[in-house]
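Here the complex is missing a single protein chain, while all its other protein chains stay put.
Take a look at chain A:
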Amino acid sequence: MPDTSSRNGLIPRLTDWLDDRAGVRDLVNDALYESVPGGARWRYVWGSTLVMAFMTQVVTGIFLWMAYSPSTQTAWESVYYIQHEMTGGWLLRGIHHFMAQAMIILLAIHFLQVVWDGAYRAPRELNFVLGLILMLIVLGLALTGYLLPWDQKGYWATNVGTELSSLAPGVGSEVKQLAVGGSSYGHHTLTRFFALHAGVLPGAMVAFLALHIALFRRHGLHAKDKNYAPDSTFWPDQVLKDSVAALGVLAAVLGLTVYYGGAELTAPADPASPYNAARPEWYFLFLFQFLKWFPGQLEIWGAIVIPTVVLIVLFLMPWIGKSKAGHFFNVGLLVVIIGGAVALTVQAINDDYYASGFTEEEATALLDSADDADNLAKTRYEASRNFLDAKDQAHNEAHRVIELASSPSKTPPTGALPLVQNDPYLQGPKLYKQNCASCHNYQDLRKELTELPSYERALVNEEPTAPNLYGVGSRDWIAKMLDPKFVNSKHYFGYKDSPFGTDGDYPEMVDYITACFADLEGEERKAVEEAFDKVAIALSAEAKLPSQVEADKQDAKLIQQGRALIEGKLADIVSEGMSCTDCHTFGEQQDIGSPVLDGYMSKKWLSDLIRNPADERFYGDMNDRMPKFAPHDNAMLNQLDDKSLELIVDWLRQDWYRPEKTE
């Protein structure tokens, strides 16, 4: 017994008091002065770094919990808020995200070392089993955490995972329903996953970790080489090494977080919009790839039977490893498993990024190849191209949704999904592809085809039968329509057999514009060009495009002149002796049979045109190709509903929310 009578300081007295009541000295001695046979070594740090990683997850997780709200209308939204609006939120979430990945790596190292060193042998079998249980808990945490942001990536990747659980013999469907909390993904999927992720699994983790460490202390450290150095104690030699290693792990995690700007948040989960680039996190990628090897009925082998058998063998390792041969088997098996997992992961990544190794020319050459030997490469290329394009588009969508959620009006109470579904920028291309793209082209002519991002390139129709709608109604678009170089091209009216032409020839508009410029040079040509420029500006002002509000205001005078030209003065300038109103209606000048120019390409004009192009204000009886998308007052009878129509029109007019540029 230490002599306490001579101690007068506050701290020694407090320690004595605590020791007397709780026996803290023994506890501390037990904890810190454990013997490390053969001395402290770097190779012993892995278990401790795992504990540190778990503590980091607990701490960051609790703070994330304080800001997270699990429901389909608030999960993405609250994670968006953490990521983009809370002080250091991106860092908090980034640490949590990357530390989870670090934990998987540390776990693999720890596990590999234990098996390699044969540290699972008696009396440590039970502790090995506890370790495997901890590993499963960590994987469970990773799986459940991936869904919680409720973004497209997590939603679709996890969906595949839970669908696979329905393969389980007999009870598969019930298992899936219980995991998902219903027949399809919804609020209760989130509440269940969150309860698992933040309650059940961490609780189990703490319990099993306590047992794991208690048994580890009971058996003592499994020294690789007891004579490596003089024996030492846990404190301070090994703790120093452990702490330095922990700091190293944290540095790596911080490095990744800063490098990637935190964890990714893709667009909010949309059950109706597939995410073609959905992949599990990299550490589950090998399982994903593994499934591709099991066609049809054999899938249950890949998804359930083989993984279960492997897991059982892992649990039996301490007993298999009793003999030397058994130990070699264990080590060999582990090498095969890890080697196989690495190979599958590499293969999965290779499959997905195969197309990125092709230049434009090589890709074209491959796809045009008639050689059957290239078929496999073609299939691989196309699958990979689809993946890469989907990824590109997902990034673009994510960027846009975050722009919308950051707008001054914020997210509505119904969540962020309506922001996506009501945004012309996001929905326009999809509706356009469904309804317009088989005839029209949509291509920014100011850019080379190869310069366009893949999601814009997807809208290009190389063999259109109707005008290019990019920038429709803008000054540039109209100026090109009035330009003899363009009007006759596939981007405008360069189509024979037009009902507006005679004897299967080009439409009259092409003849008119061509004739206006025919044989003109020098000053004469310039005068005509200037006149048509003014016509373009005046006509474009009719569209009232949001992007041209300022320009229209500034050029009021030019617009006035342009209007006068349209209404008749153009006839005095061009040799044809005709102006726009000789065929079209504009202002006071009435003429039917050609589209009305009042309000040309304005929201109402364009919307009415799409509703019924055969209306006498547009093509009338001459309409021979464009479908009537919504001619009926009763919306149920229409091909296109009013909302979709409005989205298409707004998108074509590039009338969508743009954030204020902050200086």
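Heads up, the rule we're going with is that contacts are C-beta pairs under 8 Å (C-beta built on N, C-alpha and C of every residue); 3 or more make two chains touch, one makes a residue touch a chain; residues count from 1.
To be clear about the criterion, contacts and distances are computed from a predicted model.
S.K.: From the names "CoA synthetase", "Cytochrome b6-f complex iron-sulfur subunit", "NAD-dependent dihydropyrimidine dehydrogenase PreA subunit" or "Peptide deformylase (EC)", which one matches the UniProt record for the unseen chain?
M.R.: "Cytochrome b6-f complex iron-sulfur subunit"
S.K.: Touching the hidden chain in the complete assembly: which of A:24, A:91 or A:291 does that?
M.R.: Hidden-chain contact among the options goes to A:291.
S.K.: For the chain left out of this view, which of A:53, A:246, A:278 or A:652 touches it?
M.R.: A:278
S.K.: Determine which one of A:166, A:547 or A:561 touches the chain that has been left out.
M.R.: Missing-chain contact among the listed residues: A:166.
S.K.: Which one touches the absent chain: A:86, A:132 or A:383?
M.R.: From the options A:86, A:132 or A:383, the contact with the absent chain belongs to A:383.
S.K.: Among A:45, A:129 or A:180, single out the residue that touches the unshown chain.
M.R.: A:180
S.K.: At which residues does chain A meet the chain that is not included here?
M.R.: On the side of chain A, residues 72-73, 156, 159-160, 163-164, 166-167, 172-174, 177-178, 180-184, 186-188, 270-274, 276-278, 288, 291-292, 294-297, 299-300, 303, 379, 382-383, 386-387, 390, 421, 434, 437-438, 631-634, 636-637, 639 touch the unshown chain.
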